[in-house]
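Chains shown are a subset, placed as in the full complex.
Per-chain residue numbering starts at 1, and chain names A and B are given in the order in which the chains are listed.
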Amino acid sequence: MKALVYHGPGQKSWEDVPPAAIQEPTDVVVRVDTTTICGTDLHILHGDVAAVTDGRILGHEAVGTVTEVGDAVKGFAVGDRVLVPAITKCGRCEYCQQGMPSHCQTVGGIGWIFGHLIDGTQAESVRVPYADTSLYPVPANVTNEQAIFLADSLPTGYEVGVLAGQVRPGDTVAVVGAGAVGLSAILTTGLWGAARVIAIDTNKFRLDKALEFGATDVVEAGPGVADEVRALTDGQGVDVAIEAVGYPETLLTTAALVRPGGTIANIGVHGVPVELPMHEMWIQNVTLTMGLVDTASIPTLLKMVASGRIPAEKMGTHTFTFDQMDEAYDVFKNAAENSALKVVITPA
Amino acid sequence: MKALVYHGPGQKSWEDVPPAAIQEPTDVVVRVDTTTICGTDLHILHGDVAAVTDGRILGHEAVGTVTEVGDAVKGFAVGDRVLVPAITKCGRCEYCQQGMPSHCQTVGGIGWIFGHLIDGTQAESVRVPYADTSLYPVPANVTNEQAIFLADSLPTGYEVGVLAGQVRPGDTVAVVGAGAVGLSAILTTGLWGAARVIAIDTNKFRLDKALEFGATDVVEAGPGVADEVRALTDGQGVDVAIEAVGYPETLLTTAALVRPGGTIANIGVHGVPVELPMHEMWIQNVTLTMGLVDTASIPTLLKMVASGRIPAEKMGTHTFTFDQMDEAYDVFKNAAENSALKVVITPA
């Protein structure tokens, strides 16, 4: 079959590889009908993720069709349309039993294994371990172009931003960074009844998208942002401030927006330490959360998409086929400049 | 001043009474600019509430203007536009400190005292005890015709239905009875991300309103309702079933709709015992909740109305002036027949 193979920093190719196959009785094989690219894939190509080595098939998001089923698999059959999420769940380790498969202990102590520790989803087919506890059936009235964003970006914005941030009815929420993940947070703040949602970014296209995704206010990023946000609130700051960028300065900006008793939910992937003003923050009764997505919210999000209450398809701005994989990466790599959020990639 | 005075079962009159006045340093006096009628007022007129005696001014909902302020009151000043909620909160008894002023211990062991244990709000003015902890300022962009429904019916549907029922994102909710309180529950299910909301009633007007208030499905009440609801869900029943009527048969219907692990939230005021099928229910891991409103959700609801996310004004279907008080009661008494939900009553 064909797949996108990593060959060291800056090197990838859409090339022939042996077909995906069952290895364990709990595996299935899924033919990939739709996939996409994640910011993490770009980090890998930059050589930032040492665990990804030459020969690895990239990608950790897919919607597809089951083509082969292991002997112990009970919940899925050949022909089922399924969502392959970024996180694989063994279902039996302590973390999986506690609902935190992000730290599943069975492969490398992390739930994100596709396109990282095992071959991934940017391929014609993919082997899915622990299929019974990892895959989700896609309801008939949810399209592939909606479901694909539930593999990673929507759950990440929702779980690591909205859920961890403990958004509650009546809250005012600020989201720093309106890329795909920040917009996913904005799109799902309504599930917990946010009254006001303030989007902050430097990019005009993204701020426009933020309004379309449910923000009530937008603020251009800059030195005066904390004052502007306080002016928009009652002078006290927001209830929940969500960081969706991953730099020290953006985290410090986010922290400066929150009122006493509020929550700072960090979604950003950080590359360096952050000097936190604990001498000012200790007395503010604030909470700082962070983490990798569990994708445990997928059943909830599927119901919301199925009932028409979350327009997940809005995340997909550009469409490509497998043989345009390089072009898809190029567009996504410069998403803001290309007025792109997420790309949709299909076989033909 | 003029006020609506109760004179025993079936007897009331809009008549001259001594003006409302400060009695304690924690009191304020509020000029009533808008009031309404509650189902409980009808119960009182039927003679069902023994604690209400001849001479009591009726009513427990108002929006008005502060005209006099006690010496110990710090949070309100003459001229402030305020919401007078159904529940008075002393702020210091054990129940108030725990956030449950419905059972405030300072007057008769109950938080509902207006038009019950002290004079009420269907009057030109009303004395408000414990003003600092009981009143709410009305934001500039919230009208009297919106705020008045936050005095009782919206918080009741929200707190005793949606909050007690623990509606969560993705849930399917059934509401039995689509009168003012049932519709209040329907209108606020979205604050907690309900995916589907099924309204059940015998009245066509109310089912139409239910769709307008956010229901996704309606079912005509009748012997087959449980089967119809199961057909609308996955055969397992709903996550949360809300009872907003108050009869044994409606509670049993509601209980029959819920899936294992779900919640039955009773809002209805019951007049007789209910024989519950505990021999079938004990194994279902269901929860049954019930109670009087605390009105503690008013700040949240005010924010949602102010941000345009809850159209509270939709509850008001008919408007009257003080001197049409009898007509207002007649219309509300036969609400379903009159295509009425709640009435809005103003000075002139």
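Please note the rule applied: contacts are C-beta pairs under 8 Å (C-beta built on N, C-alpha and C of every residue); 3 or more make two chains touch, one makes a residue touch a chain.
Keep in mind that this is a model prediction, so the values were computed, not measured.
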item: Whole-assembly copy number, given 2 chains displayed; value: 4
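Going forward, only the chains that are shown with their structure count from here on.
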item: Cα-superposition angle relating the copies chain B and chain A, to nearest 5°; value: 180
item: Computed distance of Cα centres, chain B from chain A, in Å; value: 41
item: List of chain B residues in touch with chain A within their complex; value: 168-170, 190-193, 195-196, 216, 299-301, 303-304, 306-307, 309
